[in-house]
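With one protein chain held back, the other chains of the complex are shown just where they sit.
On to subunit A.
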């Protein structure tokens, strides 16, 4: 995108019918480190790639619990994201106070979208520079929404935002059709694999990703939105890597058997 004469403020349309300030805000989301969300019928998982400003500092907090039944992962201007998380928490608490029930996720996403839209139509404001993946559980099941700075929001089965998110999206596109029936464990593994795609070669460890899950078990009890602790995340990563290695190990004994049958290529020591 290049500078042009219609991009000075958010209340100026371009002749092509675009609001450039809003589009620039969406660029800010693309610069943030990656976040991934995916859901089954009963569970929703959020994963975020942690970026630290330097080795000396802690990494930015990108996943926030909004209520027992919902949470967000954000990419972009984290400060804007924190403010929006506070707003979401306030909306959920107010609803729970009046109705003694959790705010349905679609209605939460709508309130967030309406708040974002206001900033695209006031000359004295700027759009929020953060994209949020809103994951939650209500009586119609688990949901995942993506709210962007333009005030648009969509429901997704799986989605990725932030830098190098296209790699994660490609991975998710291959597999999302089966997600409805995935177990929570499978969802977690796919979320981690998707985040791994965005790391481009860097090793996936529990210190460069955050994982959170919310859902309802088969017996009806709710598993509230919770960050999975680093130790458990590392265990899952380790078991995923072990599972990748075992097909290779399984191949070895069978190749020694085939040696005797003769027609295959000679063993490697020649």
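Quick notes
Following the convention adopted for this analysis, a contact is a pair of C-beta atoms (placed from the backbone, for glycine too) under 8 Å apart; a residue touches a chain by one contact, two chains touch by 3 or more; residues count from 1.
As a convention for this text, contacts and distances are computed from a predicted model.
Only one chain is not pictured, and the protein name UniProt records for it, out of "Mitochondrial inner membrane protease ATP23", "TBC1 domain family member 7", "GPI transamidase component PIG-T" or "Proteasome subunit beta", is "Proteasome subunit beta".
Touch with the chain omitted from the figure is made, among A:55, A:139, A:181 or A:244, by A:139. Within the full complex, the residue among A:106, A:186, A:205 or A:234 touching the omitted chain is A:106. Counting the whole complex, the residues of subunit A in touch with the unshown chain are 94, 97-101, 104, 106-107, 138-141, 216, 219-220, 222.
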